[in-house]
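The complex appears here minus one protein chain, its other protein chains still in place.
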Amino acid sequence: MNDVSTKQDPRARELALAGALELSPSIEKHPVEIRPRYGHFIAGRWVEGRDEGVFETVNPATAKPLAQIAAADEAEVDAAVAAARKAYDEVWSKLSGLERGKYLFRIARRLQERAREFATLETTDNGKPIRETRDVDIPLVAAHFFYYAGWADKLEHAAAGRKVAPLGVAGQIIPWNFPLLMLAWKIAPALATGNTVVLKPAETTPLTAALFCDVLQEVGLPPGVVNIVNGAGETGAALVNHPGIDKIAFTGSTEVGRIIMRSIAGTKKKATMELGGKGANIVFADAALDQAVEGCVDGIFFNQGHVCCAGSRLLVEESIAEDFVARLRRRVSTLRIGDPLDKNTDVGAINSKDQHGMIDRYLDIAAQEGAKVWQGAACELPSTGYYHLPTILTGVQQTDTVVREEIFGPVLSVLTFRTPAEAIKKANDTEYGLACGVWSEKTSKLFRTAHALNCGVVWANGYNLFDPSSPFGGVRHSGFGREGGIAGLWPYMQEVAR
Amino acid sequence: MIGPSQTRILVEKTIKLYVGGKFIRSESGRVDRITPTRPPTDNAGADPRDIYVCRASRKDFRDAMELARKAQAGWAGRSGYNRGQILYRLAEMLEDRAEAFPVAREQVHAAVDRVVHHAGWSDKISSLLSSLNPVATAHVNYSMLRPVGVVVALPDPADGLLGMVEALSAATVMGNTVHLFVPLESGELAAALSEALATCDMPGGVVNVLTTDVTGLLEWANHHDDLDAIYLAAAAIDDDALKATQLEAARVMRRLILVDGAAQPASALTLQRLAEVKTVWMSS
């Protein structure tokens, strides 16, 4: 008979996870050049922009300004649209698909070659960890251009054999959560299908889009095919309302998406809307639990939770809920929050002071509505910069504000279900419909659940996975149109008579 | 007995709404006397006369929405093979009832042929437009078409019967349920079409035919947030109504599928717009 008593730890059965792996700083030091001021990239060259309305982009890790950014007014937007129209009429629409594709291939190559520079700059401007920009964002950016490059001369195949034409000039507005990746998602399919582009980056993250213009100049993309205008909402409105725009592609909040759709009502402008979400991550009792924990962590703490498809609602089978939440907390206790340029940082800085305040306001509401708030990490938060602890809310219900509204931060709400039918019902109980996850080791249950979820993307035993060949986009209030894959071409072309 | 000298009194049919598989009167009790816009045809009786048409109200639409929503999952859950057979049965019933339509025989034939055309998509379009996406990881990643849900369809009245069957077959072949809004003036067409729909094995609620003031009822459709999509022929409404529809659609990101008309059948990519692309990543 074995005597186990001697091996029993006198302390409670707890794991000493936080701080178990002390690591010295390992800072990415790739040199990046940040100019003191950026204007707009119109017709292949930089224009200074007006002094009026100049704003700063800030490093969220230090709260210090990085550069001055000019805000484009209607006249500057008009110049950009005119440049795009001219390039469309005179150059881009006359180029064969193969030649267009070759430009995109070149762009992809240069992005690969300058990947570390882009990753470092993105992390500096956005606050997301270098681990993500280096391993996820920038590789996906290059892959996206590579993918759509190959479509440029095969568009009829993507249109079930019909003859197609581009739409014309696309106005594109992108958010701050994946600045360069969203740029790639917008520009690559637009150019592959023969459209020209005026793109407005988010006002808090304009720097990688500016560096991208360097790449455009390096590869000799004809002037005007891609134009970048900087600015905030007013610039965006000028772009949306410009009569020379044929197509609006927007990624951002549902609220702004509504404003844009209202603005273009009564016009012939076409639109793609990639909006908010309130993704559910459904964990069945027969899931591989430790891997499901990993999926929940990837689902909500990836990119500080600034992900439209974030798995912000955990739906866990009631019979394992307590155990599962304990596992989740243990895992969160090993996450390293801190300097985004540190290669070991798991969760970086919230992109802006405003967003940080918004997350805290939601936590106040959660507490008022009766939620239990748990926060954890492997380390202390840095004293400066906009950092936020990973947060798990228990004791929440379907009716609670934090369960219904998108928080866009590292906050996970935990809800339970009893049967697969209830899981599906609760997952679908939202106006949004972007993405969901489902975890089970029973294949039939995975398929049945995945197919019953009312959303655009389902990850079965995974979360927050992206690939250029995989269409992404939502249903209902999460928007319409797809980005990625064959379906990502459709919103940028029209069928024409042979 | 009716004597030889007497003229026989016609038994006139009031044209009802077709909702949830039943012929119903409007809850509002409104029945309009309408002089039909009817081109001279061989089918038309010698004696064009006014018709009595029930006018669908806001509440009729609201009730029809409930039934269409209820019917949608079941309809989408049927196999493509089954949905195709039911649409083909609709074509059979239309052909058989060609006499019932107050239009030229060729127009009925064109409508029948259109239904046959779309019926054939039911078990094919998914093979054409779905994809197995070669992602860089070992996941099995596939995209498929899911129905958009409940659709309101306003065909171009000038397209007549062809416009109606184009809209309803495009919507239903993609797994949606549909409310067809028909102007009161086309009441006879609506009635004949509804009778074919009622006898073709199509489950109740999949297609609802609402004779009404289409622009007026569209306003109520715009105010129903459970409505997923509106299929609109460019000529069905004026620019103001279109803009109003777009403004309301923005509120709930309702899909608008604008089509030119029914001269050509909807292409695969147009049909795709009556669906949502859904992508699944399956770990392997």
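The first chain written gets the first letter, and so on, giving A and B; residue counts start at 1 in each chain.
Heads up, the rule we're going with is that contacts are C-beta pairs under 8 Å (C-beta built on N, C-alpha and C of every residue); 3 or more make two chains touch, one makes a residue touch a chain.
Basically, contacts and distances are computed from a predicted model.
Among the names given as "Metal-sulfur cluster biosynthetic enzyme", "ABC transporter permease", "Deoxyribose-phosphate aldolase" or "Sarcosine oxidase subunit delta", UniProt records the absent chain under the name "Deoxyribose-phosphate aldolase".
Taking the complete complex into account, A:291 is the one of A:253, A:267 or A:291 that touches the chain left out. When the missing chain is restored to the complex, the residue among A:30, A:50, A:329 or A:343 that touches it is A:343.
When the whole complex is considered, the residue among A:40, A:85, A:110 or A:131 that touches the unshown chain is A:131. In the full complex, chain B contacts the hidden chain through residues 137-139, 283-284. By the touch rule set out above, chain A reaches the unshown chain at residues 1-2, 4, 7-9, 13, 15-17, 19-26, 131, 135, 286-288, 290-292, 294-295, 298, 334, 343-344, 439, 441, 461-462.
Going forward, only the chains that are shown with their structure count from here on.
Of all the residues in chain A, the ones that touch chain B in their complex are 143, 159-160, 162, 254, 257-258, 260-262, 264-266, 273, 275, 431, 446-447, 450-451, 455-462, 465, 467, 469-473, 475-480, 482, 485-487, 490, 495. The part of chain B that touches chain A in the complex is made up of residues 128-129, 131, 133-137, 139, 141, 143, 148, 228, 239, 242-243, 246-247, 249-253, 255, 267-270, 272, 276-283.
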